[in-house]
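Each remark here refers to the structure printed beneath this line.
With one protein chain held back, the other chains of the complex are shown just where they sit.
For reference, chains read A and B in written order, and residue numbers begin at 1 within each chain.
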Amino acid sequence: MTEITKSKDLGNGWVELNIGPQHPSTHGVLRLKVKLDGEIIREVEPVIGYLHRNAEKICELDYYCDSLIYFDRMDYVGAMNMEVGYLEAAEKLLGIPPPERVKWIRVIMAELSRIAAHLVWAGAFGLDLGMLTPFFYCFIEREKILRVFTETCGSRQETNYMSIGGVYQDFNDKIVYDIEEFIEQFPAKLEVIFNAYVKNDIFISRNKGIGILEPEVAISYGVTGPMLRASGIDYDVRKAEPYLVYDKVNFDIPVSYKKDNLARFLVRFEEMRQSIKIIGQAIKKIPDGPYFNPKAKKSLMIRLRGEGETYARTESPKGEFGVYLVGDGGVKPYRVRVRSPSFKNLSVLPVLAKDVMIADMVAISGTIDLVFGEVDR
Amino acid sequence: MSILLRLQSLFSIFGHYLSFILAYLLETVFMIVFVMVSLVAVIYLFRKYMARVQLRIGPNRVGKFGLLQLIADSLKLVGKESVLPRGRDDMPFRMAPVIIFLGLIMSFAIIPYGSLYWVGSLTITDSDVSVLLLFAALAIMPIGELLAGISSRNKYAVVGALRGVAKDISFEIPMMISVLALVMMASARTSTPLNLTSLVSVQFIPYGIPQIIGLGVFFIAMVARASYSPFDMGESDSELVAGHSTEYSGMRFGMFYMGMFGSIFLGSMIVSILYLGAYNGPFSGDLGFIYLLIKSLILVILAFTIWLSVPRIRIDKFVNLGWKYLLPASVINLVIAGILTLGLGL
Partner (left out) sequence: MVEILEESRGKDGRRILKVARENLVALMANLKDQGFDHLSLITGVDRKDRLEVVYHIHSLKKNEYIVVKTETLDERVPSLTSLYDSANWDEREQYDLMGIIFEGHPNLKRMFLPENWAGHPLRKNYDLLKVQYINMDENGEDYATFDSGDGW
């Protein structure tokens, strides 16, 4: 039996506290080494890697078409966006553009997935702050989206719906009807959830002015997505470098100049409303046509060869999701590199959570919107 | 005719002294059973109510409407291995949940329950200083929390216990000042204003009406005492895992859990006794106890609703609230009570 080691003396009366990897507020397996001065946090050091599977290596060992499922498992709450991100790169590398109808289908699915991811975040953020109830309201709405996914591809979360040059299955009337029904009733439900948060004085006092992220710091740390937009920079890949058919739909990019937790909260909720707008237009504009590129038939799929290199960036719910593919002319990618937005967004936590209270740090790490499948890959 | 005298008459063959001792013992057993049953009822109510608010169904598998779920849960907790941390301070660690439970039971013993139909008065102890006794018994529970936090040798538990102390200090003083205002008002009418029974009996209009500020302060204090959201900083699950009860498992944890629900029920009862006229009402001779239960259950539901709808307040904000708002409010309340008592002779 070993002696219990005495806790390290840090001087200044500071205490070292290990938050995570099993902890209710760390959204998975984040581990934070925190130095506490009473209630105040003086230093934070995120320790990650507890969900590391090295998807990049696994992708190198697989055919181009098979790598897709590892992308589903990166941001597992917004899996469709990950698929779009990988396929944007892979299709460019392999030279198999998707047909027009597929692009619209992908936009619809990606936006539905974005709403689902933001709903998970909204619920979990409430839990971080000690609010139980909105979590269930969020998840009921999310379940409706997942039902649409189940209808289209048979799976709820790790959908594996898209494939190189197409999608697994065409939209039928029921799916279209379900999506239309969802976007019709969702805005009212979203307002209920939104009001449950913002009409609460304690919620406002916990978030207003907490976790200020200056735009220069955000850019230097590579922060993207809603976090960057909440710091006052209107950078969204869907507008900056439109992929799929985002240039043919009309939507706005919410930007807040307040830079704090509340700004990030509001930006994400506004994004959900914009996503509804996009889906509403796309479901009307979706053209007829084939739902896969004939060059990418299932039997030909494993013979696809890619050469050269591409980098595709897409806007995932967490931020700019980039995939860098290098091919050497073989049937397997030579190098796959993923720019995961959560990873970059997490790296700014030591700056944000300096000299704040424990409760504030939990709120701040809640607004970063971490999904550990993506941080650790 | 009170329940004590009825029990004593049952045992009258044993002689005067022994019969009273036996009657007290049996009464205590009754009370503990009552506390347990009411705790189970409150927890069941909470789970069902929470489920309804959150668009769920709640427990519905064990027994009709899931009524036996709590029994199943507590059996599970009893059957679980009680893991003891290696670096604990043994005696305080084992004592802490017992102390909390003891404080709870003691406080329940001091409350006047009113009378019920033929049973007569259900009040157990009737001391002339029962207000003081009650708040002394209430003050036992934080000791258990502090002991639990310090003895379990866990940093989360220590931080949780320290938060608990900071919380207690900031609401106890406003709470006691509001009680002082009550005693002051009652002293104009009765010679024993520190007796809870006479404090209730002088409430021709419930004290909550002239002392609405005191009612608010006291209710906030009681919610904070039960460490209910938004004042659950001490065991905030998303920050400190479970605060002072982090290292506890099995029935020891169950005692903390019951202590939490017990203290909201107790707190609601105290609020309804002090401010809402307790068992007063039409036919209070027969139905007094029912009135008390109804009043306190309404308050319990109110506390649940607050729990389910607000996020956790930050500890420094709560200390601010206690010292900057609750304390002045309670002093103002005291002044109002003085004016009402001396000036208007209420």
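Criterion: a residue touches a chain if its C-beta (ideal position, glycine included) is under 8 Å from a C-beta of that chain, and two chains touch if they have at least 3 such contacts.
Everything numeric in this text was worked out from a predicted model, so none of it was measured.
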List the displayed chains that the omitted chain touches in the full complex. A
Touch as defined at the start, partner being the missing chain; which of A:Ile69, A:Ile140, A:Val176 or A:Val217 qualifies? A:Val217
Of A:Glu141, A:Asp260 or A:Glu320, the residue that touches the missing chain is A:Glu320
Option touching the unshown chain, where A:Val15, A:Val44, A:Leu93 or A:Ala116 are the choices: A:Leu93
Absent chain, residues of subunit A that touch it: 2, 5, 18, 48-49, 52, 54, 56-57, 60, 92-93, 217, 219-222, 233, 235, 240-241, 308-313, 320, 322, 324, 326, 334-335, 337, 339, 343-344, 347, 376
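What we mean here is this: only the chains that are shown with their structure count from here on.
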Which of the residues in subunit B end up touching subunit A in this complex? 50, 53-56, 86-87, 155-156, 159, 163, 229-230, 232-233, 236-241, 307-317
Under the touch definition given earlier, write down the residues of subunit A that touch subunit B in their complex. 4, 7, 15, 17, 23-25, 36, 39, 126-133, 135-137, 140, 196, 200, 202-203, 205-206, 357-360, 362
